[in-house]
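With one protein chain removed, the remaining protein chains of the complex are shown where they sit.
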Amino acid sequence: MLLETRDLTANYGQFRALFGVNITVAAGECVAIIGANGAGKSTLMRSITGVIRNEAAMVLHRGEPIGALSSAEIMKRGIAMVPEGRRLFASLSVEENLLIGGQARKAPGPWGLEAVYELFPILRERRKNPGTALSGGQQQMVAIGRALMSNPELLLCDEISLGLAPVVIRDIYAALPKIREGGAAIVLVEQDIGKALAVADRVYCMMEGRVTLVAKAAEVTREEIHSAYFGVAA
Amino acid sequence: MIWLDTLVQGMLLGGLYALFAAGLSLVFGIMRLVNLAHGDLIVFAAYLVLIGVTLLGLSPWVAALIAMPVMFTLGWLLQAAVLNRVLGKDILPPLLVTFGLSVAVQNGLLEAFSADSRRIPAGALEGASLDLGLVTLGVMPLMTFASAILAIVALNGLFYHTALGRAFRATSDDAVTAGLMGIEPKRVFAIATGIAMVVVTLAALYLGMRANFDPSIGPARLIYAFEAVIIGGLGSLWGTLAGGIIIGVAQTAGAAVNPEWQILVGHIAFLVVMLLKPRGLFPRAVD
Partner (left out) sequence: MYRLTTRTRAGTATEIAVFVLVLAGLALPAVTSRGVIQDLFFILTMLTLAQIWNLLAGYGGLISVGQQAFVGIGAYAMFAGVILLGWNPVAAILLGGLAALALAVPTAFFAFRLQGAYFAIGTWVIAEVTRLLIAQWKALGGGTGTSLPREATSNIMGTDAIQALFGVREAAARDILAYWLALALVVVVTGCIYWLLRSRLGLALAAVRDNVEAAQSVGVDVGRLKWAVFLIAAAATGLTGALIFVQTARISPEAAFAVTDWTAYVIFIVVIGGIGTIEGPIVGVLVFFALRSALADYGSWYLMTLGLAAIAVMLFAPKGLWGLISARSGLHLFPVRRRLAGLKIEGGN
């Protein structure tokens, strides 16, 4: 199993945000995690990537405990994040933002500067612009490209459609199958259920810090999602 | 031609101040750390070079070259073991720790070397000058200015054309996301302080060759360095040079009118710039 969380709990001070969350991601898989605001999806992502530290055994990468490691250590193991809100570096150009994604970890794989420019051609034109001088959609592309540069085996995408126009979201999601072809497993945290289910193999639904649904994306029904998402029957 | 002479001497003095300030600018720009011990660390490095010259019989340049890796290591250790632990959103702890360090270093030097004034012997260079007709330039101040330019060019090169420089800028923008990119902020900070200490050693070399020094002159150097950094604006090394030149010219002009006024005019120039441009002359967009 590529990634596994076991009874993952997380607190913000006195406030508990995750209550014993169990998810698994197999190599090459695409898993969607859906849920309303405040359900704990981002907290889950931050726990996996070390922004929030947990007990070591709560998060396992290929069976090894990584729950207590720092973000940098986790990233070097091949788990890359496209953070919520993009979070590009304002002092770096587009190209430098991409380069910095790949400088801490040199791993073999299909992704590099040229490959990312092929995936998102508009970035090649804007390569010298400051990272934050782009439109929201283009910034999202930079954020995804930046994460790909290290050839991760697991790509975590935290709300990549947030604040973007539907046309732009479509372009971004069009890139996902190509990313899967490259061999990476993907975790998609999304509020746009339709888009998420269209690309995912399996889906988790979260509500108030707990997993309320696990299902194959192709088999899950609207009613199941509705009650898992909102906690009340459709 | 007195005024031209004053202007030129002031500019060259500014080069020295820019050297004092460059390391400070680097650290301040990357981690918003106000190192109140910076001036005393320059004096410390000057004593290190002095030891190399007097005890080991080396030339000042070689002594400085040897002192640089020593200072790099000390800076790295200081950041890794002490300053990294107090860095955070509150500016008070690092301020107080470096304040304590400043006092400790000053008095440690006092114990070790006494309050006697010392000088790093520079041999023939000490009085040498270049006669350019309109003005006469001292060779030492000219070399100091040239070194300041070289240091800034090198630092900018590091900042904007290397992977390490990218890491510096990214960590300064957003340390958490830098972590997500595999960059350990604490390691970056330690390297930055180490590099700053190398520049400090260069500054110390010129400080020691130019005039007498003793353990108590650190805080004054700190103030001039800070004024230069603040005038220049956060994150701009060329701005720091401009700041140094402004302070240097102001001081020299003040001294030309009345020697007692030298330092006062320098401070007043700082205050005037701060009134007109509170964020400095060339501040970064992100702050």
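Lettered A and B in written order, each chain numbered from 1.
As a convention for this text, a contact is a pair of C-beta atoms (placed from the backbone, for glycine too) under 8 Å apart; a residue touches a chain by one contact, two chains touch by 3 or more.
All values derive from a computational prediction rather than experimental measurement.
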Where does the absent chain make contact, in terms of the chains shown?
B
Return the single residue from B:17, B:44 or B:226 that touches the missing chain.
B:226
Touching the hidden chain, out of B:56, B:96 or B:257, is B:96
Could you list which residues of chain B touch the chain missing from the display?
28, 32, 34, 82, 85-86, 91-93, 95-97, 99-108, 110-111, 219, 223, 226-227, 230, 260, 263-264, 267-268, 270-271, 274-275, 278
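Convention: only the chains that are shown with their structure count from here on.
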Could you grab the centroid distance between chain A and chain B? Build each centroid from C-alpha atoms only and quote it in angstrom.
43
Residues on chain A engaged by chain B in the complex (per definition of touch)
49-51, 70-72, 75-76, 80-81, 83, 87, 89-92, 96, 99-101, 103-105, 146, 150
Touching chain A in the complex: which residues of chain B?
163, 166-167, 169-170, 172-174, 176-184, 235, 284-286
